[in-house]
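Only a single protein chain was left out; the remaining protein chains are all shown in position.
By letter and in written order, the chains are A, B, C and D; residue numbering begins at 1 in each of them.
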Amino acid sequence: MEHTVQFAPATGLLSGMWLLVALPAVSAAVLLLLGRRADRWGHWLGCLSVGAAFVLGLLSFFALRGQENRAVQLNLWEFISAGSFRVDFGLLFDPLSAVFVLLITGVGFLIHVYAVGYMEHDEGRRRFFGYFNLFVAAMLVLVLGNNYVMTFLGWEGVGLASYLLISFWYVRPSAATAGKKAFLMNRVGDAAFVIAIFLLFAQLGTVNFDGVANQVHTLSSGVTLMLGLLLLLGATGKSGQFPLTAWLPDAMEGPTPVSALIHAATMVTGGVYLIARSNFIFTANSTLQLVVVSVGALTLLIGAIIGCAKDDIKRVLAWSTVSQIGYMFLGVGLGGAAYALAIVHLLAHGFFKAGLFLGAGSVMHGMRDQVDIRRFGGLWKYMKITWVTFGLAWLAIIGLPPLSGFFSKEPIIVAAFERKDWTAWLFGIAALLGAGLTAFYMTRLFMLTFHGPKRWTDDIEHPHESPPIMTIPLVLLAVGSVAAGGLMVGPVPKWLTPVLGHEVRGEAVLAHSAITILAIAVTLIGAGLAYLLFRDGTATAPQPAGALVTAARKNLYIDAFNEAVFEKPGIFLTRALVFLDGKGIDGAVNGIAASVGGGSGRLRRLQTGFVRSYAMSMLTGALLVVAAFLAVQYGWFA
Amino acid sequence: MNFPFLSVLTVAPLVGAVVVALLPRTRPALAKQVALGWSVAVLALSVAMWIAYQAGGDRFQFRESYPWIPNWGVRFTFAADGIALVMLMLIAVLMPLVILASWHDAERGKRNVPVYFALLLALQSTMFGVFAAADVFLFYVFFEVMLVPMYFLIGSYGGGKRQYAAVKFFLYSLVGGLFMLAAVIGLWVLGGHTFDWQALVDANFSTGAERWLFLGFFAAFAIKAPFFPFHTWLPDAGGAAPAGAAAILVGVLDKVGTFGILRYCLPLFPEASRYFAPLALTLAVIGIIYAALLAVGQNDLKRLVSYTSIAHFGFIGVGIFAFTTQAGTGAVLYMVNHGLATGLLFLVVGMFVARRNSALVSDFGGAGKLLPLLAGVLLFAGLASLALPGTAPFVSEFLVLLGSFTVNKTVAVIATSGIILAAGYVLWMIQRTTQGTVNPALASNEGMRHDMSLREKVVVAPLIALIVLLGFYPKPVTDVINPAVKATMADVGASDPAPAAGTTEAAR
Amino acid sequence: MTLTPEWYLLLAAALFTIGAVGVLIRRNAIVLFMCVELMLNAANLALVTFSRINGTLDGQIIAFFVMVVAAAEVVVGLAIIMSIFRTRRSASVDDSNLLKY
Amino acid sequence: MTPAAVLAATPMSTGEMWVFIPLGILALVGALGMVAARNAVHSALFLVLTMLCLGVFYIVQSGPFLGVAQIIVYTGAIMMLFLFVLMLVGRDASDSLIETLRGQRVAAILLGVGFAGLVCVGLGRALAGTTAKGLAEANSAHGGNVQGLASLLFTRYVFAFEVTSALLITAAVGAMLLAHIERRKGERPTQPEQMRARFAPGNYPAPKAGPGVYATSDSVATAGLLPDGTLAARSIPEILPPRELTSSETAPKGTDR
Partner (left out) sequence: MNDLKLPAIDYAALAPMLILFGVACLGVLVEAAVPRARRGLVQVPLGLLGLVAALVFVIAEAGTRKRTAGEAIAIDGPALFLQGAIIVLGVVALLLIAERSLEPGGPFVAQPARPVGSEADRSQAAGEGGATEAYPLVMFALAGMLLFVAANDLLTMFVALEVFSLPLYLLCALARRRRLLSQEAALKYFLLGAYASAFFLFGIALIYGYAGAITFSRIHQAVTAGTGSGVLLFAGLALLAIGLLFKAAAAPFHVWTPDVYQGAPTPITSLMAACTKTAAFGALLRVLYVGFPGATWDFRPIIGVIAILTMLVGAVLAVTQTDMKRLLAYSSIANAGYLLVGVLAMTPEGVSSTLFYLVAYGFTVIAAFAVVTLVRDADGEATHLSRWAGLGRRSPLFAGVFTFLLLAFAGIPLTSGFTSKFAVFGAAFGGGQVWLVVAGVVTSMLLAFPYLRVVVMMWLSEPGESTPSVSVPGAFTSAALVIGVLVTLLLGVLPGPLLDLTTRAGDFVR
């Protein structure tokens, strides 16, 4: 790709795009700094700021459409400058950012509104909205930054918000631990990301997107591979992909709106954004693409398999998210047209996964925070709106036409089959398999929750529907789940062309229609199987299961692996070092001191108090001095 | 502007110290107010100096020089380059806050209150001197004298093993200082019996002599900074010192070490600096990882913070010895930011300790429930300490790693892994102190019923504001630092590597 | 066999050493002091001999001064020993070892 | 030229040799004897022997004045002082054979041998074949040994000579200070005072009664009995507590059994 990337300076309405970030940021600051004084109206301020940002985003979007060069940047101030290194606090509004801005602010707004109801009885609601706004601001920085450092700034910002929100109920040890785990695993990815930035600067002398894009062809393939792998590792961290996947399910310790917004719709797709944004790097190296595809495929299967075995409604959805983001990685890894497809899937996923989470939240809201799907059943009678909206999202995610999931997922499967060699079969089949598994676990979830006999305990006397402030966002998201896919699959790739390049389709190893049919077939098989198995509910106690299911229940031993390989040795190492520091290094110093003291104590015994001893030491000294002088005289030392 | 800022800044706190020390012991409140007012006045003067400083002007500004000991060529020469300026500013900013934060510290041990504040002011005076000196002898004098007030602050007003810690602090520093003394003497003799910094920079030494002299200076600075493996005094000192003093100790006083390397080791002994750079880098990198792991294993909040600082000093060391403009700027910026962040961290920890009368992590647990605001500030300080983007330390850490990556990838990558560990120790600390179920002993503690007082808010607010401001807009500081770092790198004879690939036009 | 004046010196050295060793061996403070006197005498012998060898009288003058000095020293020393003896009823230097370590 | 000056010509004349060898041996014997003698007085006498020998050597080596001074001042005066003090304080205090400091003797002797060996070998090597100039010229320059010494004493070393007076004053002051107990006025009561005190009211001027003497007890702590049978407290020294007699002691003889 030899065309030069150039960002035009922002003018007109777009020069106000800093407000996109500023609105939620200021709101967050107000909410967090004012403290209890803002308790009464804080949540509304939170919603308002995001809503305003959404409106501004829409306006900016339209303004961008009117621009000839659809990439507009706004350098606010010099951020970091030293020697030849210089980055600005600069924002970039281009088609990719625009799409993300709309998703973040749009879905974000809905979830904010929903959270007003969901968090109504929580004493920390104002704090919650502060964090939430902070998250939106950071996420907008992530997607609006015009250089890698800005992206990283947002990247870490969302990490922080995620941490804060996961451990929002910090009094619960599990929540605190989960937050810490999320932050730490993200940090691993972040470290890789930041090293990638260093590498870019060392190689190219710039970290701006345009500069990198225009010079990436000068890099050797080894450097590109390294760069890509580092970025990928960063992306996997944020997106909960293999190998940094373990934190995402634990992140469900946070309040449900958090799961919906951060750990389903927006933040976790940051990795996808990063790879899409860096498409010029990933496209430049086919090995790199293979790695990305492999990560995507592997993760989508892992997520799906584990999702089948989980009984916690939010965990199932979390693993589902892992799996779906796997699809997106698969898409961005495939390159070419699939970049846009991944973004489409991302957007669609944003709608239906948010809907699913909010629905789950609504269920929990009505069920006294019960999350075990084995304890649900027959809820469709009690919470109709939730049931309907959840059902639509369910259908969307399993990819049943004509709902959005079909339009977003099926092209990725097709694209997988369009690879050049035998890997087409490998990844194509993996993608298909994933679709089937998705259908299975989502159907299981849906059936167990809303249908079949009621299995909840008697203390929940009146399962009830949520208040309108929660259901209205549900409805809106359901609409999105239904329609978004179909609406976007055409225009969005075209819209993204300036960023991601022109659509170049390869030859699929199978006919397009065959793949479509296969995809629908596996979906139906999966869903049907689940329906058959779970239409009558399930046992509320854990059942003995085969090795695979046991493994799946235990997250395929990923946590166990982490514990055995990183945590335990780490603790041991720490303890060993504490010992070493105290007894070794400090001990050495203290030892010197002690030996001086001991030597002193022993030497002072020579001062016996007997004058004759003193005389002896003098005579000895005299003898030695005279001997030494004579030795010098005779040249014995020479 | 010809106002003798530097000498006045050095003397003023000393005068304040004398005034405060002479106040009657029976009127502690008066002493506090006078000390606070004095330090604020000093701050105002420092701000004036900051304004008067011309970022693009001469390398050394506000130069003053008066004869002192003509026989030895010693002069009272004060001059500040950008590096010194920011450090002076940091001292001036921290001191009023520390005084305010230490409002009740001295009373707890039934100790002499005016003397405590007098010691703080005296310490400020010596620290001003050490950063403002442009005469090697003068620098050495302040370097050593600085120990005395700090020694008494730790030893008389500290907690825990304060005697042991104070003696250890003093001896360690003195040992380093004496190595430096030997080197200073050598420098003086070999450099033509002058102590003038500029003259010594221009002097030529034989390779062997230069290396030995470098080692003499480096030993002092490595102990002061402290670098692995000379660090073991810091956890003891930091753990025993009262929180305010610890904030000063770790936040500013130890920076003399890294400052000294930048100001003395590099320009005076460029060849030796390059020769020993691998050694220094190794020590620094080991320090980053080692201290971070140790920090995880600490059960004492103040010791923990001390260990984190050792890790941070490792970063600064990496930045200095990478010999690139970015890393150098990062290192200097790190010195400032770390002063703010760790200062804040120590002060907040001090507020916790003051309430609980214990610094043991295991004595806390779930404190966030009782003291949400204070816990929030602790979290913020922790995040700043782990160099979260958006806080000031991020910029510096980023620059350090970026700059060192261009010349030494291995070091940079290992150092970068330190940021993971940093998250580990900070979050682990946060979790064990403020999160989780509330420790029953804590709930029944009288002190834990009161969240931050107005005084405490006033203490932390400026620091938080500065950390955030410099996190997003470090330019005011980097503008001052950049020329100085560039000049230092020129002194040491290092130039930034050009981008390995790519066209030069694109680099703009 | 002829002897040269150096033999006086050797004798002086021997006497000096005997005196020096005597100080280490004897315990009676007065005898100790006599050993010192022997050393001074040995030095005197050496001085006188050197005076002869060098052909100048300075050596003899020094020896003369030494006698004067020794006389004064003896007085002071014996006074000190006396005063200690009055208290301790002992002239052994080994008994005076309160000051040590 | 005096005979002594001739004698001092290098190398030793036969006559000098015959003086040197026996007296040298004697001097050594004296020195060793001084160190070895257990009795301090013997030590002193041994030292006198050595000093006398040295005095002869001085004379032989053209130093008649010094030789005489050695014998008179040193041997005569200083050593007498030593002996005097020895008689005063440590006459019978002979050193015990047991060495209190472990290894002191052996180490001392080894050190001595080493030191002597070092110096003697060094001197021997250094001075082998040295020719002595002799003092004939120097002595004759001023008309004799005594005159020569005098001229040096009052020219070149006059200040040192004068300063020695300070030494002597110091010695005198020191001896006074440390040895002389001054009875100050008022410390010792005068005769009238003593008398007045004796007859002062409340005192008992007559001789005090002796302690009681009984066949069963002749202890001075046993008070005498006054005519009325009570104990006379005055009859025993003040520092002794009056001893109560046991019943058997007070009982008449022969009644105890």
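Of note:
In the analysis below, a contact is a pair of C-beta atoms (placed from the backbone, for glycine too) under 8 Å apart; a residue touches a chain by one contact, two chains touch by 3 or more.
Keep in mind that this is a model prediction, so the values were computed, not measured.
Although it is left out of the displayed model, the omitted chain contacts the following shown chains in the full complex: A, B, C, D.
In the complete complex, the hidden chain is touched by one of B:Ala55, B:Leu174, B:Ile414 or B:Ala487, namely B:Leu174.
Annotation: of D:Ile169, D:Met195 or D:Ala233, D:Ile169 touches the absent chain (contact as defined above). Interface note: of B:Ser156, B:Thr232 or B:Ser273, the residue touching the hidden chain in the full complex is B:Ser156.
Residues of subunit B in touch with the missing chain: 67-72, 112, 140-142, 144-145, 147-148, 151-152, 155-156, 162-163, 166-167, 170-171, 174-175, 178-179, 181-182, 185-186, 188-189. What subunit C contributes to its contact with the hidden chain is residues 9, 12, 16, 19-20, 23, 29, 32-33, 36, 39-40, 42-43, 46-47, 49-51, 53-56, 58-59, 61-62, 65-66, 69, 72-73, 76-77, 79-81, 83-84, 86-88, 93, 96-100. Residues of subunit A that touch the chain left out of view are 593, 596-597, 599-601, 603-604, 607, 609, 611, 613-615, 617-618, 620-622, 625-626, 628-630, 632-633, 637.
Here is the rule we use: only the chains that are shown with their structure count from here on.
If each chain is reduced to the centroid of its CA atoms, subunit B and subunit D end up 71 Å from each other.
Rounded to whole angstrom units, the spacing between the C-alpha centres of subunit B and subunit C is 65.
Looking at subunit D, one finds that residues 100-101, 104, 107-108, 111-112, 115, 119 touch two or more other chains. Of all residues in subunit B, none touches two or more other chains.
Within the complex formed with subunit A, the residues of subunit B that make contact are 229, 231-232, 290, 293-294, 296-298, 324-326, 328-330, 366, 368-369, 373, 376, 383, 388-390, 394-395, 398-399, 401-403, 405-406, 409, 412-413, 416-417, 419-420, 423-424, 427-428, 430-431, 434-438, 472-475, 478, 482, 485-486, 496-504, 506-507.
On subunit D, the positions that touch subunit A within their shared complex are 100-101, 104, 107-108, 111-112, 114-115, 118-119, 122. Per the touch definition, subunit A reaches subunit D in the complex via residues 608, 610, 612-613, 616, 619-620, 622-623, 626-627, 630.
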